[in-house]
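Pasting a structure below so you can have a look.
Removed: one protein chain of the complex. Kept in place: all other protein chains.
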Amino acid sequence: MSQREQTPLQAHLYKIIFGTDTPSGKWFDLILIFAILISVSVIVADSLTNIHRDYGVLLQRIEWGFTFLFTLEYMVRIWIARNRRAYLFSIYGIIDFLAILPSYLAILIPQTAPLLIIRLLRVLRVFRVLRLVGYLHEANQIAGVMRNSWRQIFVFFLIVITIIVVFGCLIYVLEGPNNGFDNIPVSVYWAIVTVTTVGYGDVVPVTVAGRTISALAMLVGYAIIAVPTGIFTANIIEKRQTKRTPLNCPQCARAGHEDDARYCRHCGSYLRTDDEENKPV
Amino acid sequence: MSQREQTPLQAHLYKIIFGTDTPSGKWFDLILIFAILISVSVIVADSLTNIHRDYGVLLQRIEWGFTFLFTLEYMVRIWIARNRRAYLFSIYGIIDFLAILPSYLAILIPQTAPLLIIRLLRVLRVFRVLRLVGYLHEANQIAGVMRNSWRQIFVFFLIVITIIVVFGCLIYVLEGPNNGFDNIPVSVYWAIVTVTTVGYGDVVPVTVAGRTISALAMLVGYAIIAVPTGIFTANIIEKRQTKRTPLNCPQCARAGHEDDARYCRHCGSYLRTDDEENKPV
Amino acid sequence: MSQREQTPLQAHLYKIIFGTDTPSGKWFDLILIFAILISVSVIVADSLTNIHRDYGVLLQRIEWGFTFLFTLEYMVRIWIARNRRAYLFSIYGIIDFLAILPSYLAILIPQTAPLLIIRLLRVLRVFRVLRLVGYLHEANQIAGVMRNSWRQIFVFFLIVITIIVVFGCLIYVLEGPNNGFDNIPVSVYWAIVTVTTVGYGDVVPVTVAGRTISALAMLVGYAIIAVPTGIFTANIIEKRQTKRTPLNCPQCARAGHEDDARYCRHCGSYLRTDDEENKPV
Partner (left out) sequence: MSQREQTPLQAHLYKIIFGTDTPSGKWFDLILIFAILISVSVIVADSLTNIHRDYGVLLQRIEWGFTFLFTLEYMVRIWIARNRRAYLFSIYGIIDFLAILPSYLAILIPQTAPLLIIRLLRVLRVFRVLRLVGYLHEANQIAGVMRNSWRQIFVFFLIVITIIVVFGCLIYVLEGPNNGFDNIPVSVYWAIVTVTTVGYGDVVPVTVAGRTISALAMLVGYAIIAVPTGIFTANIIEKRQTKRTPLNCPQCARAGHEDDARYCRHCGSYLRTDDEENKPV
C-alpha cells in the first residue's frame, strides 16, 4: 500500500479527526455531528414555503458556510489520511464528497430539485455517530447477518414480487377501469400497498370478487412476513452460536472447525499451538 | 423410466437449454429471462389506455413474436428432454406450456380478459433465474421449511379465519347497515382488513361499541402475527441446527462432537469406524 | 368417574360419531363439517338484503332443518358418551349446545340481532376438522406455547395499553376537538389504530406537533411488535429443545429432569427402570 510517512502535524490532526480515543477526537466528532444535523435542518427548513420566502437568502448563506466548512474538513482528511486512495474510495470518503458536491453543482446547474436529493445524502454522514458511541460492532454485526441472508432475501423478494404481479393482474381483470384500477401498473401498485399491509385506501376494490381476491392478498401478506423474519432470526442465532475458527487444517486443508477445536475433526492432525486457543467463545 | 438415447445435436442443445454450466448455457438463460421480462412488459404496457390506442397493433405483433419464440423453445425442450414425460408434467414444463397457451386460445375465444391472467403467469418463468444465479439451494430450503410448517400454518389460519368471522359478525350487529356494514360478507371483509393491519379505511366503525370491538380486533391482529413467525423461525432453526453425534471420544471421553466428525477435536483420537460415518447431514 | 357400560349400539355409534379411525367415522365427520359450513353460509346469505327479501322464508326453513339435525346429533352424542358430564361441560360440548340454542331462543325473543352472534359461534364447530385431518397435535402445541407465554403476553399488553393511553392523551391535548380528536376515548382509538399499524385514516393529525407525536407512535408500534414475536419464538424453541421428563426423583422429589436422565442430578438417586427410558427425544 502507499502508506506514507505522516508529519507530526498530520499525526496530531489524524488523532483528532479520524480518532475517537482522545477527548479532542471525541469533541471533534460531536461538533461534526451537530454541524451535519444543523446543515440538514437548514435544507429541510428551506423547503417550507414561508420560511423560504422570509429567510431564503439567510439560509442559503448558512448553507454556503457549511459547504465551506465541510470542504475544508474534506481536504484536511485527504491531506492527513495514511492511505489517500483508500480514504477517497471508502464509503465514508464518497459520502464526504457527495455532501459538498451539490452546492458547487448548483452554481452550474440552475434546476435545483434533483440536487436536493444528493444534498440530503449529507444525512448519511450522521452514521459517524456509531464510531463515537462505540456501536460500530453492533452495526457490523447487523450488516454481517444481512450479507449472509442476502441470497435468501433475494429468493423471498422474487416470490413476493411474483405474488404481487399475479394479484395485481387478477384485480385488474376483476375490478377494471371503472373502479380506479385503470391499468396493470396501478393494479400492481395496489397489490404492493395491500400485500405489505400498508393499506392507504386510495385505490380499493368495490366488487365482491375484487374484495375476495383482496382479502386473500391481505392474508398472504400478513402471514408471509414470517418468512424473512424467520430466516433473519435463524441467521443471527446461527452466527452467534457456532463460532467457527478461520483456521484450515494444516494436513487436509479443510476449514469450518469450531472455535475451540484443537484437532482437525476430519483427519485428526493438530490445528494450532496452545497459546492461540485460549480465546473464550 | 423412458430415458432415451440422445443424438449429438440433442446432447449439445441440452447443455445450452437445460444446463447452466457452460457459457452458452448461461447466455441462453440470460437471454430467455430478458425475453420473458420484455414479453411481460408488453402485456403490462398494453393495459395502459393511450399506449393501447397508439401502439396496440404493434404490441400485439410483438406479443405474437414472443409467442412464436416461446413455442419454438417449448418444442425444442420437448425434443431434447432426456425424459419427455417427466419434463411435460414438471412444474417448469407446465408453466412453459401455460406461457404460450393463452395467445392461441385468444384466436378461438374473443373475450380476452380471463386469458390475461393466464398470460401473465408467464412471469412465473422468471423463477428460472434462481438456477442461473445458483440460488436454487436457498429456494429449496425456504420451500422445505414451508412444507414442514404446513400443518401448523393450517391450524393458525383456521384460528385466524374463525377470529375474523366472529369479529365480522360482532361488528355487523353493532354497527349495522347505516354505517356501511351492509351485510356479513362486507363485515368479514372489514375484519380481514383490520386483523391483518392493512386498514384501508373504506369501511370504518363510527359507534363507540363498534370502535371498541374494532380496537380489540386490531390488538389481536397485531399480536397474533407472532404465532406464524414463531413457528416458522423455530422450524428453520430446528432444520439447520448442527446435529451432534451422541458419541464420546474413546480417549478423552468428551462429547458434543459434530455429526460428521471422525476425530475428536480436543485430543485428536479416532472417533468411530468408517462405515458409521456416511450418513449425510 | 361415572364411566358407564355401553350397549353394542352405543359402542357402534360411538366409533362413528366420536371416532375418526374407521371409514364411517371419517365420513361422519366430513359430512358434519360440510353441514356446518352450509349452515353458516345460510346465515351469512340471509344477511344480504336482496337475498333475504327473495329467499328469506326458504333460508329460514333450511336453517330450521339444520337446527333439527344438530339437535338430533347433540342428543345422540349425550346418549352414547362414555362420561356424559365430561362431554356436556367440555369445550366441544358447550359449542355443540350453543350451536342449537339460538334457533330455539329466537321463538321466545323477537329481537334477533344479538342472537346472530351466538348463532355464528356455530362456526367454531369447524375446529372438529383438526381431528379429522390429524392436526390435533399441532393445535395442542400452539395452545400449549400460548399458555406458557401467557404471563409475558399479559405484561406486554399492559405496556402496550399504557403506551396507547399516553399517546392518546398527548394527541388529544395537541390536536384538540377541531381536528376530529373530540375526546380522550376517540384519541385512544386513534392511538390503537396507529400503534397497531392498521392506519384507517378516518382520524388523522393535521398539526405539526400532532404529526410528530403520531410519527413517534408509529415507530414505537412498528418496533415493539418484536417483543411478543421474540417471546413466543423463544418459548416454542425452548419447548421443542429441552424435553423434560415428568418424573420426580423418588428420593429428593425434585422435578424438571431432562428426558434422557437416568439419575437425579440433585441427589444422585436412580430415577427409573431401564425399560422406561428408550423413548427417543
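To keep things simple, chains are lettered A, B and C as they appear, and every chain counts its residues starting from 1.
Note that in this section a residue touches a chain if its C-beta (ideal position, glycine included) is under 8 Å from a C-beta of that chain, and two chains touch if they have at least 3 such contacts.
What you see is a predicted model, and the numbers here were worked out from it, not measured in a lab.
Checked against the full complex, the one of A:59, A:120 or A:220 touching the unshown chain is A:120. Only one residue from C:78, C:118 or C:165 touches the chain missing from this view: C:165.
One of C:35, C:78 or C:184 touches the chain omitted from the figure, and that residue is C:184. Against the chain not displayed here, chain A makes contact via residues 40, 43-44, 47-49, 113-114, 116-117, 120-121, 123-124, 126-127, 129-130, 133, 135, 138-139, 141-142, 145-146, 153, 156-157, 160, 185-186, 188-189, 192-193, 195-202, 221, 225, 228-229, 231-233, 235-237, 240.
Remark: the residues of chain B touching the chain excluded from display are 197-201, 229, 233, 248, 253-256. Although one chain is not shown, part of chain C still touches it, namely residues 151-152, 154-156, 158-159, 162, 165-166, 169-170, 172-173, 177, 182-185, 188, 194, 197-201, 204, 208, 211, 214-215, 218-219, 221-223, 225-227, 229-231, 233-234, 237-238, 242, 257-258, 260-270.
In the analysis below, only the chains that are shown with their structure count from here on.
Rounded to whole angstrom, the centroid-to-centroid distance between chain A and chain B, based on C-alpha atoms, equals 28 Å. Residues of chain C in contact with at least two other chains: 197-201, 229, 233.
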